[in-house]
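Here the complex is missing a single protein chain, while all its other protein chains stay put.
And now, subunit A:
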């Protein structure tokens, strides 16, 4: 297992959130949407210009900008 930033995940890749470093309003918004450590997520895809990224989490689809995804550390399987 290794930890990567959500920004660097590939479409169709899955993982589990291990850490969220955002503070302030962004931190709140990220947590309000259920992005807390221990939550599994799956990268659905990216917008045509590669940003934002769409993820599947807790039964819904959420999109966030790459600079927001930079605050989210995800544990993924090696080699995936």
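Here is the rule we use: contacts are C-beta pairs under 8 Å (C-beta built on N, C-alpha and C of every residue); 3 or more make two chains touch, one makes a residue touch a chain; residues count from 1.
Operating definition for what follows: contacts and distances are computed from a predicted model.
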Identity of the absent chain, which is to be given by its UniProt protein name, from "Carbohydrate ABC transporter permease", "Ferrous iron transport protein B", "Thiamine biosynthesis protein ThiS" or "Acyl carrier protein": "Ferrous iron transport protein B"
Contacting the left-out chain in the complete assembly, out of A:9, A:30 or A:43: A:30
Interface residues of subunit A (partner: the chain not displayed): 20, 23, 25-34, 36-39, 44-45, 47-52, 54, 56, 58-65, 68
